[in-house]
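One protein chain is absent from this view; the other protein chains keep their places.
Presenting chain A:
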Amino acid sequence: MYSSDDYNEGGYESYGDYEPHTGDPQYDLEYDRSYYQMPEMVKKFLVYFRNMITEGMTFEILNLYENTFPKLTEQYFENTPWPDEKEVAPVVDSDHVFMILYKELYFRDIYARVPGGPKPEQRFLSFYNYCDLFNYILSAETPVPLELPDQWLWELIDEFVYQFQSFAQYRSRTSKLSQAEIEALNSENKAWDVLCILNVLHSLVDKSNIKKQLEVYAAGGDPDSVAGEFGRHSLYKMLGYFSLVGLLRLHSLLGDYYQAIKVLENIELHKKSQYSHVPACQISTSYYVGFAYMMMRRYADAIRTLSSALLYMQRTKQLFSSRSYQNDQINKQTEQMYHLLAICLVLHPQCVDESIQQVLREKNYHEKMFKMQYGDLGEFESCFTFACPKFLSPCPPPIEPGSNYGRDAVKHQTQVFMDELDFYIDNDMIHIADTKVAHRYGDFFIRKLLKFEELNRKLHHIKI
């Protein structure tokens, strides 16, 4: 019986004679074709991985997913993708579900690591693989016998929306695309359509009854009482919940802030709940909610959301997984959230938690806020463009070389935001200036008073 310990206790060493790739793509390609043999270690891993999934050992699956897979990637596939499905299928008896899950990881790995990003065909294949996965889950008459760790389920939904976003951006960089790429893109017009994405997310939400579940949960009841046959299963329940967050993100990318916020009704962001144990999901939710509130001009709400999320992150930093690509993402999002908070606090001055204030006083936020307080519109714009999500145009025109419509979406949302500022700075000057000045003078006054008091005391001590 094969156990996971083999990986952890020097199991790699014994395969030291495995010949690594040369780094020369041409040579490697030929090598791959004629001599490629899957390392024994990888074979064993795949078999074991599949068994664990079949048996529904979520804890062990999480370990394999979160630790072993990246380790093996580093060890065997540093400069290449994981083995093609044709090579993997015989190893795992062509297990249908396992193959879909494997391909999900395979493509995700390509998106994350291959320089220059995936090729058009790979983007399409990845899309159709997601279709297979969601069809399997959604079209079943009874809940499918599949259990995956929540961490994976979250990353699955998050990645699905990410790949859509990545496709839209890739497609919009028309000037950089080759003729062959443009032809490939134009010949395939169904993949990564925004309606497909919406459809999948909505279907997952509906199938799981997650909205009703959350409503009952918020009212103190038992969500299982309304969950239905599917929604009681962890797989459906959590996919439904994460799809809500996926919709939040998708709506935000399209500038629909009303729907973005509405989709989350009945979710209590700042409370611990049975749904809130995936940190990356929590952070992402807060970021998009905070952003949507800001765009809706609900600054107080935005500040509350952002500062409590940032506080949570300050306090739980050590808990985050050490996988570096995820940390990069979290760090970037943290920085974006501080920028959003800085903008909101300039427009709507108020007290926030001291440890957050501390960060805003340090670093370069202080200078940025100072500039914004003095109405430097350029500073507003640069903070906004740094902190905003990468907006998308939902309806790309047919591709013609030279056009560059992708940036328009960002420009448009930035413009809407900048329009907002005009009013606050130019025309409602009294309101803002008043709050700020009072604040500063208050501080100043108290400091002077303290100094004066100290002086007074010293004077008393001086004996003449």
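Throughout what follows, contacts are C-beta pairs under 8 Å (C-beta built on N, C-alpha and C of every residue); 3 or more make two chains touch, one makes a residue touch a chain; residues count from 1.
Just so it is clear, contacts and distances are computed from a predicted model.
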Which of "Eukaryotic translation initiation factor 3 subunit K", "RBR-type E3 ubiquitin transferase", "Mediator of RNA polymerase II transcription subunit 9" or "UBC core domain-containing protein" matches, in UniProt, the chain that is not displayed: "Eukaryotic translation initiation factor 3 subunit K"
Hidden partner chain, touching residue among A:Val47, A:Val114, A:Val144 or A:Met296: A:Met296
Hidden partner chain, touching residue among A:Ser234, A:Gln259 or A:Gln329: A:Gln259
Identified contact with the non-displayed chain, of A:Val97, A:Leu198, A:Ala280 or A:Val359: A:Leu198
Residues belonging to chain A that touch the chain removed from view: 194-195, 198-199, 202-203, 206, 254-259, 262, 272, 295-298, 315-316, 350-351, 393-395, 405, 408-409, 411-413, 416, 419-420, 422-423, 427
